[in-house]
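Below you will find the structure I want to go over with you.
All protein chains of the complex are present and in place, except for one that has been dropped.
Entry: chain A
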Amino acid sequence: MSQEFQIELPLLLEAIYLKYHYDFREYANASLKRRLSAALVRFGCRTLSQLQQRILHEPAIFPILLDYLTVQVTEMFRDPNYFKALREHVVPLLRTYPSLKIWVAGCSTGEEVYSLAILLREEGLLSRSLIYATDINPQALQRAEAGVFDIDRIPAFTESHRRSGGHSSLSDYYTAAFGRAVIDKSLKKHIVFSDHSLATDSVFAEVQLVSCRNVLIYFNRELQDRALGLFADALCRKGFLGLGSKESLRFTALAGAFADVSREDRIFQKKDRA
C-alpha cells in the first residue's frame, strides 16, 4: 500500500462519516484496506481520492460501497460447538426468566439470528423470547428480514445444526421452492430487525444474552471497547455474552467485567460490580 493510500484512507472515512453518518473511522485497518482495494477495482478508480470524489457526489453508489465495507460472510450454526455450549450453559439459566430479550449485534444477512431462534424453539423458549437483530447495512437487514437462502447452502446448515445438538429437523423451519429455502414465518414473529451502529448508537434495551460473533474482529481496540461497553450496559445482572471462536476479551478494557462460562466456546457472563 502506498504512502498516498495511507493519507487518503482516513480522509475517505471522514468524508463517509460526514456525508452518510456511517462511522468506519475506528475499523481495523488491515481488512479495510483490502476491501477498499477491491472497491477501487469495482468502481474503476485509480486512487482513494477519486473514489472519495465519486462517493461524495454520487449518493446512489454509496450502497454499493457499503457492501464492500461491511462483511456479509455468515452461515447457519457456524461453529456448532458454540450453539451446543449455549444449550448446555446458558439455556438452563434463560429458563428462569419469565420473558427473554436477546440481542444479535451485527446480524448481517440473518443466518445467525435464525439459528438462535431455532435453538430457542427447540429448547421451548422461543414463545417467550424477543430477539433484536441489528446491523448497520440496510441491504443486509432487508435480506435478513426476508429470510430467503440459497437451497445449495442447506445441506451444510443441516449438518451444522445436527452437530449443534439440534433435536429437530432443520427442514421443519423452512419451505423449499424454486432453489430457495424460505424461513418459517413463525420464527420471524419473535425477531425485530433494526438499524443500529455499535460505533455511534447507544443501548436500547435490557437483554439476557448478547451474541456478537466475528464483528469485533473488524474493529480497532478503542471501538472494541466501546462495543463491549454497550454490551455490558445492555446485559442484565449475570447476563451472557457470546463472541466468535477466535475473539477474546483479553486485550480489551472490559476483560475484568466478564467471567468465563465456556472459555473454549467464547461464552462469558457479566460479573456483579464489586
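To be clear about the criterion, contacts are C-beta pairs under 8 Å (C-beta built on N, C-alpha and C of every residue); 3 or more make two chains touch, one makes a residue touch a chain; residues count from 1.
In this text, contacts and distances are computed from a predicted model.
Going by its UniProt record, the hidden chain of the complex is named "protein-glutamate methylesterase" among "Metal transporter", "protein-glutamate methylesterase", "(Fe-S)-binding protein" or "Nucleotidyltransferase family protein". Within the whole complex, the absent chain has one touching residue among A:15, A:28 or A:91, and that is A:28.
Screening A:45, A:71, A:182 or A:203 against the full complex identifies A:71 as the residue touching the chain left out. By the touch definition given at the top, chain A reaches the unshown chain through residues 1, 28-31, 33-35, 71, 73, 214, 216-218, 220-221, 224, 244-248, 250-252.
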